[in-house]
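Okay, structure first, notes after.
Here the complex is missing one protein chain, while the rest keep their positions.
Moving on to chain A:
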Amino acid sequence: MHDVKATLHTLYVPGVAILIGIAYFVAGLVGDDTRFGVIGLALMTAVAGAWVVLARYSETVKGLMDRKDERIRGIDKDASLFAGWILIVAVIGAFVVQVARGADTSPYAELGAIGGVAYIGAVIVLRLRR
């Protein structure tokens, strides 16, 4: 049972990459842009394959895939937090620039709102659980 769980954890990252590739493929077919769909699927499949291959040589990549190591999980969390902050700054910056230009603030206003609601929701849920 433990081995099955560990294997599923290991397949999580490449699995998500392939699912994104399939989403690109379907979007390409629906949007009548087959080239985008095929290239998107091929690219994301290559990314999934690269993760699997790199995991054989890099303890960090392996750790990011199997999620067993608390230090790697901490690194992943901090890296995600950093990326999130950069994204927030970029969205707010773009929103302010659009306002200054007198242009449409979409989609930056919506993205900022989603981020704000997600943050408040997460704080409420985490506060109830801890």
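What we mean here is this: contacts are C-beta pairs under 8 Å (C-beta built on N, C-alpha and C of every residue); 3 or more make two chains touch, one makes a residue touch a chain; residues count from 1.
As a convention for this text, contacts and distances are computed from a predicted model.
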Can you pick, from "Luciferase-like domain-containing protein", "Molybdenum cofactor biosynthesis protein MoaD", "Amino acid ABC transporter substrate-binding protein" or "Helix-turn-helix transcriptional regulator", the UniProt name of the chain not shown? "Helix-turn-helix transcriptional regulator"
Among A:35, A:71 or A:129, which one is in touch with the chain left out? A:71
Touching the hidden chain in the full complex, which residues of chain A are there? Just list them. 59-60, 62-63, 68-72
